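Missing here: one protein chain of the complex. Every other protein chain is in place.
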Amino acid sequence: MSAPVETRDRYPHFLAIPTRWKDNDIYGHVNNVEYYSYFDTVICSYLIQSGGLDIHKGDVVGVAVETKCTYRRSVAFPDVIDAGLRVGKLGNSSVRYEIGLFRQGDAEIAAEGYFVHVFVTRGTQKPVPIPAGIRTALEKLVMA
Amino acid sequence: MSAPVETRDRYPHFLAIPTRWKDNDIYGHVNNVEYYSYFDTVICSYLIQSGGLDIHKGDVVGVAVETKCTYRRSVAFPDVIDAGLRVGKLGNSSVRYEIGLFRQGDAEIAAEGYFVHVFVTRGTQKPVPIPAGIRTALEKLVMA
Amino acid sequence: MSAPVETRDRYPHFLAIPTRWKDNDIYGHVNNVEYYSYFDTVICSYLIQSGGLDIHKGDVVGVAVETKCTYRRSVAFPDVIDAGLRVGKLGNSSVRYEIGLFRQGDAEIAAEGYFVHVFVTRGTQKPVPIPAGIRTALEKLVMA
Partner (left out) sequence: MSAPVETRDRYPHFLAIPTRWKDNDIYGHVNNVEYYSYFDTVICSYLIQSGGLDIHKGDVVGVAVETKCTYRRSVAFPDVIDAGLRVGKLGNSSVRYEIGLFRQGDAEIAAEGYFVHVFVTRGTQKPVPIPAGIRTALEKLVMA
């Protein structure tokens, strides 16, 4: 049995991310690498704007430990990407985000993947509990 | 006499470009390189959407011959950039675009610069007259 | 039982990839996204230089269908990365590359992951058998 196909209603938060000219590679489609930039842009925007993460001076930072992407349909500049975000697993120090990328106007998903963050102190790089403000924001993205 | 300070009303066309997480460099501001990506994104979006440029199969392509940027105020993720565009000089085969970048909500300019395109045939890379549809679109961006 | 730790001798091919200033993100380390650029750089360099892939005019192109990366130790500009490459699975139309990234001078791995390519015709985007020259090159990277 294959995994269910992800649909827009499976992502409680969205950010519109316009593609850029240089996202296209020599084959005329967005390069595989750039999808991960859409991933960390929707994630970090949410952490800053909804969770109060201070990326400049905060004591706690998120460190990527694992990321994965499955590519289903190509996208190309000047498409706008709707980046959907949910939380798949919320641990004590870590969180697994699940992301779906849709071309604006399309129902079918273009790519899906996940991204695991561990929160650490900026100085020692040791894991710490997820700060309360961020945890509250992340809880809102856990699907029933 | 120094050059006049550029203001929003000096740009007849704007595109909103959200910054991305990885645009920030180690000093916490958008890296100097990325400004040029905002330049070619506002330019090429306009050429495609208003001028009918076909970047995938068209016979004519624009080649960059000179670019310059002056940085006045730093910007940082997650700022949104309003990229202003005008045409400073419209030649037979070439065009000089002038770009102003403003942080959304700011009146003061963050960076300004120019970008010179020469239009060439995709095959021979020889200069050709700017195609009519593109020329019409570019004429709309020439300031009085 | 956890997966074995990958070591340099598990990769039959290496490419040295110097980091760039803008690879560093606001936290002072190479951004998670950029690791995938090291992946597709070592892969495509090998396909071009050892397999004869013509990225400009060839009838066959490689399309990314799935990529994954596990981050174990941070790296930072101006480190040089030794990108190790092997072939984990060689199918009729597809190949799974396995990549290990090591900071030059380090024995311990910094990151490991995989990348799955499907070869398709440039025009129709339909899967085709891997061209003979590329297959011969890839067979050299299959580990016993």
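In this document, chain identifiers A, B and C correspond to the written order of the chains, with residue numbering beginning at 1 in each.
Methods note: a residue touches a chain if its C-beta (ideal position, glycine included) is under 8 Å from a C-beta of that chain, and two chains touch if they have at least 3 such contacts.
Please read these numbers as outputs of a predicted model, since none were measured by experiment.
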Sole contact to the chain not displayed, among C:49, C:104 or C:136: C:49
Contact partner of the left-out chain, one of B:11, B:36 or B:119: B:36
Residue ranges of chain B at the interface with the undisplayed chain: 26-27, 31-34, 36-37, 40, 55-56, 61, 63-71, 74, 115, 122
Residue ranges of chain A at the interface with the undisplayed chain: 21-22, 24-28, 31, 33-34
Interface with the undisplayed chain - residues on chain C: 16-18, 20-22, 24, 28, 37-38, 40-41, 43-45, 48-49, 55-56, 77-78
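Assume only the chains that are shown with their structure count from here on.
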Centroid-based (C-alpha) most distant chain relative to chain C: B
Distance from chain B to chain A - Cα centre to Cα centre, in angstrom: 29
Interchain centroid distance [CA atoms averaged], chain A/chain C, Å: 23
Intercentroid distance (Cα basis), chain C paired with chain B, Å: 34
Contacts with two or more other chains, residues of chain B listed in rising order: 21-22, 24, 28
